[in-house]
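See below for the structure under consideration.
What you see is the complex with one protein chain gone and the rest in place.
By letter and in written order, the chains are A, B and C; residue numbering begins at 1 in each of them.
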C-alpha cells in the first residue's frame, strides 16, 4: 500500500513519518513540502538518519528528497497542512482514486458558513463537505470505514468528545453550562516561528490564550450537539503548558438529576470496554499527560463533587498522536481494511 | 527591627530570607530549623554566600548557623511551617510581645471544626482563632494594621480572592456555580522529598490533583461567603504545571443579569486603582505567570463570553511571593507601620 | 521465548517493559520487584493500562501483579537493579539455564579490585567475572553472541566508547590527555527519591557532579585501554541537564601527528557503515540529544579545530535506551540468535 504525506516537514508531518516507519503494511512513497522542496528529509530531521536508504529506490524516496507537492499515484494521502491549503485540491486527488485524510481543519465543520465565521475565509470546496466523515473512530467507526475523505479531528475536540459525547448521548449530563478548561503542550502551535513560542518566553510560564475565541469551539459544539440531539454551547478555554506534548481537558458539567458517579462510569465503560486506545482509570488515579506521551492511548477519569453536585471529568491524550497523526493512521487502517491498531501499539514514554 | 524565621530551610523560608535581605529597615536576627539545627545556612543555600558575614555578629547570625527553634526576643516572627506546627506555640510568642505572621494554614479558618474536617487533626489553639486576622492587604488592610497575629493566606486563595471578592461584594456575580480551575508550579508542594515531585515525573507532564478535596477550598469559601454576604460553595480544581513558580486561576462565573464586562472591570478598577501590587491588564492582554516571577505583583484580566454570557476571569501571581513570603512581608510592613511596599519593589524576572 | 525482568519498577525496568511490548518474538513472563511485590503493575504505571489482560494468563502476568523476585524458568532474565544486588544471585540463574543480562554495574569491570576501589564494596561473585561479556554490540559483537552472561554497559561509557574506541584502536588519537565532558538528563539518577532530583531543584539549573570521582570512569578506562593496547587515564566530568533523557559527550583529544579530520571520519565510517543504530552525521550537523529520544539510535560528529589542532568529538544517545534497556534488548537478540534490531526500530520522538 503506497501512502504519502503532503506537509511532511511540520510537526504532524514528522510524527506521521515516525509512526508510519513502524507500520508493517505500508510503503512511504511520497513526502511533499512546498517550502522545502528538494531538501533531503533525513538531513532536516536527523532522527530519521538512514531512512531513505531503506526505502524503495523506485519510489523516488530512495533519494530522501522532499517533493514539490506533485502528488504521485497513491492509495492514501495524508494532508498535514494549515487550514485553507487542502480543500481546494482535494477533489482532484479523490478523482484519481486517492483516499484523503486531512489533518487540518478544512473538512471538520459541516457548515461552510460556520467555517467562514470562525476561520475568516470562505470555504474553498463546500461541495465536498457532505463527502467527508469526522474521523474519531471510537465514536463514529461505522461511518468512517466506507469513506474516502476523512476529516481528522482537532486535538482539543478529540480529548473533549471522548469524555463528553457518550454521556450526553445517553442524557446523563445537562446540556447547559458545559465548561471545558483545556491545557496543551506547545507543539500544538506547530513548527512555525513566532515570538510567543520561543523557549525563553514559554518555559517557566503558563497562560490562557484564545479566550472565548478558539477555533476548536464550533467543532466541539457541532459534535456535542449531534450527541445531545439538541443545540448546545460550551465555554472552551485553552491554556499553554510549558511542555512539548500532551493535552489535558478538565470538564465541568451538571449531571441530570438522579444520575450518579456510577452511572457516568458505567456509560463510559460500555462505550469503551472494547477499545484499545481509551482507558478509564481505576478509582483515585487521575490522568497525567505523560501516560500518553508519544502513544495513541488516551485516559479518562471523573468524579462528582459531593458538595456541589457537579461532575468533573478529566481527559488526556498526546496532541500529536491521538490528537493528530496517530488518529490519522487509525483512520487509514479503518478505511483500508487493516487492523485498526496496526503500527500504533507503542505505549507512552515514561519517564 | 529584629525579625526571625522559624522553618527557614523550606521554600517559603528561603524566599523570606531572599526578600528580607533587600529590606532596608529590618535586621534578620534569627533563623530556626528543627531538622537542620547547627547547619550553616549559606552552605545549605549557597545563593546566600557571604550573607552571614554581613550580619550583626551579636545577633548570633554572624555564625550563619541555624538555631533549634529557641526563639529569641524579636519584633516579628515569621512561621514558615506546615500546618499543625505553629498554633500550639503561638500564645507564648504573643505573650512575649512578638508579633507572629503564620505562613501556614493554622489561623486561616475561623471555625476550628472546619479546620478539623479538612486537615484531619484537632486545632491546637482554637482560642487564638478570633485573634488572628486574614492577611490579604488589598482586601482587608484596615483590619490587619492593628493586629499582632496574622494568618497569611494560601497561594490559591490569594489568586482567587483578588479576582472574585470585590465582584461578589458588589453583587455583580451570582453566588452559584463558581468554578475555579487553578494551575500551580511545583514549588507549591514544598521542599519535601516525594516521588511525585521528581523532575523525571513532573517534566513534560501535566495533571490535576486533589480533585474536589483540596484544603484551600474551605479557605476560599469562607472569604467569598463573607464577601457575598451569603453562604456559597465553589468547585476548585488545582493542577500541577511543569514549572517551578506561578499560579494562574481561571475562574468561571455567571454574571448577575444586566451586568456588563465594563461593570466588572469598573469594580476591579475602583478596588485596585491605588494598589501597587495588583494590575488590571489592558484589553486583550491576558495574564501570564511569568509576569509575576519572583515579584510581589499580581495580574488580572476578564471577559464575558458573548455566546454563553459567562464571565471568564484570570488571576496570576507568584505562589512563593504574593502567594506566600512577599505577602507576609507586606503584612509585616503593615503591622509595623512601615510603608507597605518596602523591600518589595522588584519586578518579575523576564525572561 | 520467555523473558523476565527483576527490578521492573525502576526507570530501566519500565523502559524494558515498554520496548519488550513491541518485540514480536518474546513473551513477557515475569516482572519482579522486591519493594513493590503484589502491586498491580499497570496501576503503578498507567501508561501500560490493559497490558496484563493481553498477557498469557498461564504466565502469571495475566494478573499484572509484581512478583517478589522468585524467578521462574525463563530463557532470559534482565536484571535492572542497582550495583551489588545482582552478582550474588547470578550463578543460580545461570545454573538453571537462564541467560542473564545485567543492566547494573556488577559485571562490567573485569578486575574485582577495581570494582571494590570505586564501588566501596567487595565484589560478591568474582569467579563469574571471566564469564561475563561487555555488551556493546557495535564493538564486541562476535564475543557477545556465544555468551550467557552479559554486562550491559553504562550510559556514559556507551556514548564515549562509540566515539573513541575505533579511533584509539587504529592509533589515530594520542592516549594522553583525553577529556570527556559529558552531560546527562535526570533519569540517569533513577527513580529513587532524593532532594537533588526534585523538579524545583533541577529545573532552570545546570551543574557538574561526581567531578573526578564518577564510577563510570574505570569502565571507560578499561575499555579504552583495551582498544588502545596500552594503559590510559581520562578526565571524565558528568553534568546534570534539566531534561529527562539524553546523554551528550563532548570529547577532546590530541590527534596523532599527521592525522586529518578525513582520517578520523573514515575510521568511523568503516566501523559503523553497516550499523543500524550508529549514525555519523553529515558535515556541519552536530548531534542533539533529541535526535535519539526514546530510540536505540546514536549519533556522532567530529571536527579538528584548525587553530589548536585538537579533535572535538560529540556523541549522543538516549541514556535509557541505547544507554540501558534498548542495548540490553539488542544484546538479548544477539545471544538468542534473533535479528539484532528486532523490536528496536522506532525512531526518536521529535518534537
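The definition used in the following text is that a contact is a pair of C-beta atoms (placed from the backbone, for glycine too) under 8 Å apart; a residue touches a chain by one contact, two chains touch by 3 or more.
Owing to the predicted nature of the structure, the values given are computational and were not obtained by experimental measurement.
Taking the full assembly into account, the omitted chain touches A, B, C. In the complete complex, the residue from C:9, C:223 or C:237 that touches the missing chain is C:237. The omitted chain makes contact with just one of the residues C:49, C:203 or C:223: C:203.
Contacts to the hidden chain, counted on subunit A, fall at residues 11, 186-187, 189, 191, 193-195, 197-204, 242-244. Think of the hidden chain as still there; on subunit C it touches residues 177, 179, 181, 183, 185, 200-201, 203-209, 211-212, 233-235, 237, 239, 241-246, 248, 250, 252, 286-290, 293, 303, 305-308, 310, 312, 314, 351.
In the full complex, the hidden chain is touched by subunit B at residues 11, 14, 18, 21-22, 43, 45-51, 187, 191, 203-204, 244-245, 276, 279, 281-282, 285, 287-288, 290-295, 297, 299, 345-351.
In the analysis below, only the chains that are shown with their structure count from here on.
Interface note: subunit B and subunit C, two copies of one sequence, contact each other through mostly matching residue numbers (shared numbers exceed half of all numbers used). Between the Cα centres of subunit A and subunit B there is a gap of 39 Å.
In subunit B, the residues that touch at least two other chains are 200-201, 203-204, 242-244.
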